[in-house]
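Report on one structure; see the data block that follows.
The other protein chains are all here in position, but one chain of the complex has been omitted.
Right after this comes chain A.
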Amino acid sequence: MSGLQTELSGHNIFEKTRECLVGYPPYDVERGREATKEEDHIAELTEQFRADLQASVFYLQPPPPPPDIERYSDRFSAVKKPTSLKSLRTDIDLFPEELHPVLAKKRTKRARAAADSGGGVLELLGDGGSSDGGGSDSDGDGDGARKKAGSDNEKSGDDDEAGEAAEEDEEEGNDYLDTYFDNGEEDDIGDIDDDDGGGGGGDYY
């Protein structure tokens, strides 16, 4: 059967095959009622609400995978700065204690102690570390202004993402450290040389 024969006779060699395909006859799909203007408006509001939520601070995503190859579109893809839940202004009392770290900036030990005791004890003892213009917590997150340089695991309250991410990672398992670890910075080491070498200042003769 050459092409020339079908062109001359106009006979379609696939006629029989088409007849066999009656398993899939044309099907009239019911499209249902047309949308009214009201329904259109409601759908538009729904879409807008969904888009707003997806762009908000509540849309939590795992961190993106590390870049593997360079792509042309990388220079145009809008890299969204991931916003943190800590920027949310809400009533912290609505949440249980164990969720407070994700919603409020963590305060240093000194700042927490100062808030608890009203600042009186520290004033009496005198400020050992750096003290910048009053411990007034101007921002509502309660971020202590008094920070010690090189304090254990606490960086100063900059909004740097890397700093926050690092803080996040380091804060993860540090409840044990905060509760039990004492790196000896607050110990009074003034008279270590006077020690008799055995500790306890014994008068051994």
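A few comments on the model shown:
In this text, a contact is a pair of C-beta atoms (placed from the backbone, for glycine too) under 8 Å apart; a residue touches a chain by one contact, two chains touch by 3 or more; residues count from 1.
By our rule, contacts and distances are computed from a predicted model.
The subunit not displayed here is recorded in UniProt as "DNA-directed RNA polymerase III subunit RPC3", chosen from "Coatomer subunit zeta", "COP9 signalosome complex subunit 3", "glutathione transferase" or "DNA-directed RNA polymerase III subunit RPC3".
Note on the undisplayed chain: of the listed residues A:V29, A:I69 or A:L94, the one touching it is A:L94.
Against the chain not displayed here, chain A makes contact via residues 32, 35, 38-47, 49-50, 52-54, 56, 58-62, 73, 76-78, 85, 88-91, 93-99, 101-103, 168, 171-172.
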